[in-house]
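Starting off with a structure, shown below.
Note that this complex is displayed minus one protein chain, with the remaining chains in position.
When the chains are written out, they are named A and B in that same order, and each has its own residue count from 1.
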Amino acid sequence: MKIESIIESLLFISGEPMNFKRLVKITSFKEKDIKSSADKLAKRYSEQCNGLRIIIKDTKVQMVTAAENSEFIEKFLKADIEGELSRAALEVLSVVAYRGPIARSEIEEIRGVNCSFTLRHLMIRGLVERINNPKDARAYLYKISFDFLKKLGVEKVEDLPKFEELRKKELLQKVDETESSGNDDSKKENKKVVENN
Amino acid sequence: MKIESIIESLLFISGEPMNFKRLVKITSFKEKDIKSSADKLAKRYSEQCNGLRIIIKDTKVQMVTAAENSEFIEKFLKADIEGELSRAALEVLSVVAYRGPIARSEIEEIRGVNCSFTLRHLMIRGLVERINNPKDARAYLYKISFDFLKKLGVEKVEDLPKFEELRKKELLQKVDETESSGNDDSKKENKKVVENN
Partner (left out) sequence: MSYIVKASHYQSQEKIFEGPLDLLLELIEKEKLDITEVSLAQVANQFLEYLETTQGISPENLADFLLIGGKLILIKSKVILPMLELEKEEEEDIEELKARLREYQRFKEISKEIKALAVRKEMFFSKQSYSGMRTVFCPPKNVIAFDLKEALENVLNKLPKVENLAKRTIKDVVSMKDKIKYIKESLTRRMEMTFTEAASDTKNKIEVIITFLAILELVRKSTVTIEQNDMFGEIKIKKSS
């Protein structure tokens, strides 16, 4: 049961077909146990008639939505991807257009709000693309897509209205990661209070 | 059962928290049926002890992985360990979690210090979100996010430790205690509580 639960979690998070070998590597369970658990899961899912299914093909397994609900899935995706941009999305798009290539953390510093979802939304719609950050192998930089620039009738970002001015406008100083180092500080602070009294 | 299955499919596809209203729009089911189905799903998932959970907050619902499998998910995602939360951040988070939606001034009233920097940090980390204050167009109200519930492994705010107890304001308790000492006084105090909070 535990192994099934772990496979379920991993398939859900991935959303993509997962190789048995990869599941072995992450969980350290034996491949044959993973296979039989995946089979059991697939059987249980289709018997329960819930909204999800497990499909197994060759050496890969994937969690997908039940085919009978596809009408609603399509409706959702269409509205999501073809709909108008939210104000938040337009703002992130503008920052990426004028200030790109730019790291997610910088966009968030400027707007003061987390924007991981909005960036993914803009990417799946092909409005924003990401490149590797030469300074940080684990992070990405975001820039406006060529297709979208073309759609806007602009050849290059420099042709965007007031580009030079808005690109150069000074923003805020980088907020250092004081919060994460907070523990040391608060210890110090405690000590200080004690000493002073 | 069908409605539960459709909600399951949509939650899987979306990944993000989904508004009941949005589910109504896509499925044409009644909002109260969607709500009760979401509740049923959440209960079933939690009882079945499988690899997935449903979390519900305000008018939104999200599908997530079970907390007990987080070790493997982290391995799969190679998730960076986020910086620890400072004492200030934890205190602000607690106030927002138990008293939200809440204005910045009210948080500061409770903690006795300015919280603007900490709030900004929490918003960027996505642990707190803000909404417009219906009573004051220039101000915001802050509430905790789904990411906060996810980080704590708590399915709904009511499951937070001592939720009912902390939800009640200290000053109001005071009024109960002094009720015997005369109505005029307690009325006045009551008024004061409203002003102060």
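In the analysis below, contacts are C-beta pairs under 8 Å (C-beta built on N, C-alpha and C of every residue); 3 or more make two chains touch, one makes a residue touch a chain.
Worth saying up front: this structure is predicted, and the values here are computed from it rather than measured.
Student: Touching the left-out chain: which of A:R44, A:K60, A:K75 or A:R111?
Tutor: Spelled out, the listed residue whose C-beta touches the missing chain is A:R111.
Student: Among B:A66, B:L122 or B:L141, single out the residue that touches the unshown chain.
Tutor: Residue touching the chain left out of view: B:A66.
Student: Among A:A42, A:I56 or A:M123, which one touches the chain that has been omitted from the display?
Tutor: A:M123
Student: If you put the missing chain back, which residues of chain B would it touch?
Tutor: Here the touching residues of chain B are 12, 14-16, 53, 55, 62-68, 70-71, 73, 77, 84-88, 90-91, 93-95, 97-98, 109-114, 116-118, 120, 146, 149-154, 160-162, 166, 169-171, 174, 189, 192, 196.
Student: For review purposes, identify every residue of chain A that touches the missing chain, sorted by number.
Tutor: 9, 12-16, 62, 81-82, 84-85, 87, 90-91, 93-95, 97-98, 110-112, 117, 120-121, 123-127, 145, 147-148, 151-154, 160-162, 166, 169-173, 175-176, 178, 182, 185-186, 189-190, 192-194, 196-197
Basically, only the chains that are shown with their structure count from here on.
Student: Write out the stretch or stretches of chain B touching chain A in their complex.
Tutor: For chain B paired with chain A, touching residues are 1, 4-10, 12-16, 25-27, 49-52, 63, 65-66, 68-69, 72-73, 75-77, 80, 82-89, 118, 120-121, 123-126, 129, 147.
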